[in-house]
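With one protein chain withheld, the remaining protein chains of the complex are depicted in position.
We just call them A, B and C in the order they show up, numbering each chain from 1.
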Amino acid sequence: MVPATLVLTGVDIRYQASVDAVRDLSLTVPRGGIVALLGANGAGKSSTLNAISGFLPLLRGRMMAGRISFEGEDTAGLAPHALVRRGVLHVREGRHVFADMTVEENLVAGTFALTGRRAVHRRGFDEVYGYFPILAQRRKGQAGYLSGGEQQMLAIGRALVAEPRLMLLDEPSLGLAPRVVAEIFAIIARINREKGTSILLVEQNAVMALGCAQYAYVLENGRVAAEGSGASLAADASIRELYLGVGADGAARSFRDAP
Amino acid sequence: MRATRHRRALAAVLALLALLLPLYAPTQWIYLCSLLAINVISTVGLNIVTGYTGLLSLGHGAFMGVGAYATGYFAIRLGLPFYLAIPLGGVVAAVLGLAFGLPSLRIRGLYLVIATLSAQFILNWVFNNWTEVTGGLNGLSLQPAAAFGVVFDSDARLYFLCAVPAIGLSLFAANLFRTRVGRAFIAIRERDRTAEVLGISLVRYKLAAFALGSFYAGIAGGLMAYFFRIVTPGQYQLDVSVFFLAAVVVGGMGSIAGSLLGAAFMTLLPEVLRLLLDVVGQFFALRAALILVPLRETVFGLLLILFLIYEPRGLIRLLRRVLDRRGAAPPPPLIASLSSKQTR
Amino acid sequence: MSGLQVFLEYTLAGIATGGVYTLVGLGFVLVFKASGVFNFAMGDMMMAGAYTFYLCAVVFDLHWAVALLIAVVFSCALAWLIERTVLRRMMGQPVIAVVMATFGIGFVLRGIAAIAFGSEAYQLPALLPRAPFFIGDIMLPGKSVRGFVLTTGLCGAIILFLRYSRAGIALRATAADQITAYAMGINVRRVFALTWMAAAAIGTVAGVIAASVTSLTPDLGTIGLNVLGVVILGGLNSVGGVIVAGLFIGWLEAMTAAYLPGDIREITPYIAVLAMLMIRPYGLFGTRPVERI
Partner (left out) sequence: MSALEVCDLTLSFGGISALSGVSIVAADGQITAVIGPNGAGKTSFFNVVSGFYRPTAGRVLLDGRDITALPPHRRPALGIARTFQNIALFHGMTVLDNIKLGAHTQLQTGLFGAGLFLGHARREEAELTRRIQSDVAGFLELDTHADKEVQDLPYGLQRRVELARALAARPKLLLLDEPVAGMNREEKQAMSRLILDIRRQWGTTILLIEHDMGMVMDLSDHVAVLNFGRCIATGTPDEMGRNQEVISAYLGEPGAPLAGQAA
């Protein structure tokens, strides 16, 4: 049997200020699959991604328990750049393109992940420009002047250059107009299909995420509150409750009446 | 509550011991302790600015110089008695401090570092070149301080001249931090934008802290003038600023008691170095006199680095940890809030 | 000699000195850009490099190129040591603590140099030919002009390196956003160490040029402090700002030396800084930052 790309078992994450971010989280990203991680703000979605990509220590957080294994290997203790060089690419929330650099220079920055694997090459760039033709037009322009959607494309493209085996996408829809969001999700699905890249997707835009994910987990207060196939969750009332507070149990959650 | 009462009793006993020092201490001690008292004032002043309010000043030495020269000028040219000349010297230092700090305090902390560094060099140049007032390279020579028929010319009397203001100004500073003023200083150091939302005017409080620190420096300089009875440009150069910076860091940033410890440590250190060099000099053909100054600079620098790395909260923290048996808790970061935005 | 000619002569001489300032400023900005550290010891690192060069070239009588090479290597090693033992341990501490530490480093270097070499001034070997240089009727000191050509070349190389090389991109990426740089697979800690070493190498060259134009004393590093204030105001993020600021200060010093009495030249940079703080508080090229809370 082929091992899953990513397996988390019993992961506990805590930050310095003794906030419990995530408790006893287990999830699996199958090879070549798209898995969505949904939940409200502060539910622990970003913390989970940071744990996988090794950023926790940089953010004063710690993994207190549990195991993270990538392609069958335990990745605990690996420095973030080392993980990147193995093919775990984290596209952070808020895009974080290098605003003062040109589009192409941003892509060059992405090639550092290839250090030790193979030399820099243009083919990767062309592929990115193939997925995102708009970036090709802007290749000499400063990234800071791109629109939000274009910056998101660049952030994904920059990760793509590094030939990822697993992409962690943190809220790619953040602050983007619905039409742009649809475009970006279409390309994410295409990348997944054509290159077989496994994807773990953190989203607020539940409809979009469930539309392209095969499987999804819903986090609430650092724990998995629900999980299932994308389609089944989309039909589930718990998603509505999570976001709108008007679930099937209706008024059961009143704070006003609490003693 | 009990802890603070203990601490206050301890402070009272120490103050009493300090005031009675000439009764029991040998002469060399009295000399060193006078110097210590002056250094305590200056260190406390810099601690208010740098330790409590988080504004780094590299011009503290120059502001001491301003106090020394102004005091000398008031005493010699205007014939003012020391009890007017010294406070006025402090005021002049505070005003000059404001003049240099004003443009930068409106903006950000780092610009103050540059402005104070500029103050250090510019003022030093003025000490050298404004001959009519400063006496140029020859400097100013003062008569011993005198008032109401008492002449402060013996070691013991000079000691009182320095110790009384040292105790008074230390108490003044300690009191600040029992009130809204001191809390505002610390709040600015920790998170200036949040402090603003609580109604603290950043500009006003930064200026107040900086002026107060410069005033302390000026008073220390004025006492120094009467202590050595001479004021020369060489006394107030950049190394003096580093000396007091080291005193603040070694003693403990944000602690008045720490300032005392730091000043004591730094006052004794050159003496220890001198002794060491004398001993070593007997075995090797070292020209101790030539080496002493750069050796001191090296050691000041090293102390600064070592304390910043290994005990950023200074000797006072070490002392508390030794005294406090329960002190199992790890030391809190000095300024936790700033750490994450270190680069900007 | 006409007034205009004197003016031009001083102007050109000043700009020539300004080249060294620019170089020191670039070393400073390099470190700041990558790691966010204000290195107040930059001038003293430059002084240490110059003494190493002196030791090799004069005391051990090596060829100047060999001596320079050794000096550069030594400086790099020193910078690596400083980065490793001091700055890396201070990561996460507030800016003022780090500034104090670099200031302390400067004092240690200066003190050690003074203990080892005393405070007398040394002359460096004639690295740069002394023969004066003429532009039309204007005579310029040969050392300064050739020093300027050297510094310009080096500045150009640095700028091109930052602009076009892959390592330059890594450096700029780290400067812009450390976590994202990690996310790109850039070894951020190594970038820090490398920039310190690069700054030290640049500083050594600047130090050797500066010392050969005048003379070598433990106070050579004061140049660093002179430049630093100006650089900070020139705008820390702008390489162009550093170049303009460095040249401007060189020119201003020459002007005050020419037209103002006394040795007010010594404090020219500081007066310029204070004046600038009053007029343009966010720096010559800096803009009021948008702060996010």
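Please note the rule applied: a contact is a pair of C-beta atoms (placed from the backbone, for glycine too) under 8 Å apart; a residue touches a chain by one contact, two chains touch by 3 or more.
Computed from a predicted structure; not experimentally measured.
Undergrad: Which one, B:Pro22, B:Pro87, B:Gly101 or B:Gly182, makes contact with the chain that was left out?
TA: Considering the complete complex, B:Gly182 is the one touching the chain left out.
Undergrad: Of the residues A:Leu58, A:Ala79 or A:Ala182, I need the one that contacts the missing chain.
TA: The one listed residue touching the chain not shown is A:Ala182.
Undergrad: Against the chain that's been left off, what residues of chain A make contact? List them.
TA: 17-21, 34, 40-42, 171, 173-175, 177-179, 181-183, 185-187, 189-190, 192-193, 203-209, 211-214, 221, 239-241, 243-246, 253-256, 258
Undergrad: To test your reading of the contact rule: which positions on chain B touch the chain that is missing from view?
TA: For chain B, the residues touching the absent chain are 1, 172-173, 175-176, 178-184, 186-187, 190-191, 193-202, 208, 212, 254, 329, 332-337.
We adopt the following convention: only the chains that are shown with their structure count from here on.
Undergrad: Taking every chain's C-alpha mean, which one sits closest to the mean of all protein C-alpha atoms?
TA: Closest to the centre of all protein C-alpha atoms: chain C.
Undergrad: How many Å are there between the centre of chain A and the centre of chain C, using C-alpha atoms for each centre?
TA: For chain A versus chain C, the centre distance works out to 43 Å.
Undergrad: Rounded to the nearest whole Å, what is the centre-to-centre distance of chain A and chain B, using the mean of the C-alpha atoms as each centre?
TA: Distance between chain centres, rounded to whole Å: 53 Å.
Undergrad: When you check chain A against every other chain, which residues touch at least two of them?
TA: Residue numbers touching two or more other chains: none in chain A.
Undergrad: In chain B, what residues contact two or more other chains?
TA: Correct list: 340.
Undergrad: Write out the stretch or stretches of chain C touching chain B in their complex.
TA: Residue positions touching the partner: 35-36, 38, 86, 89-101, 103-108, 110-115, 118-119, 178, 218, 225, 228-229, 232-233, 262-264, 266-267, 270-271, 273-274, 277-278, 281-282, 289, 291, 293.
Undergrad: If you look only at chain B, which of its residues touch chain C in the complex?
TA: Residue list for chain B touching chain C: 50, 54-56, 58, 100, 103-104, 106-107, 109-111, 113-115, 117-118, 121-122, 125, 129, 193, 239, 242, 245-246, 249, 290-291, 293-305, 308-309, 312, 333-335, 338-340, 342-344.
Undergrad: Using the touch definition up top, name the residues of chain A that touch chain C in the complex.
TA: Contact set of chain A toward chain C: 53-55, 58-59, 79-81, 84-85, 89-92, 96, 98-101, 105, 108-115, 120, 158, 162.
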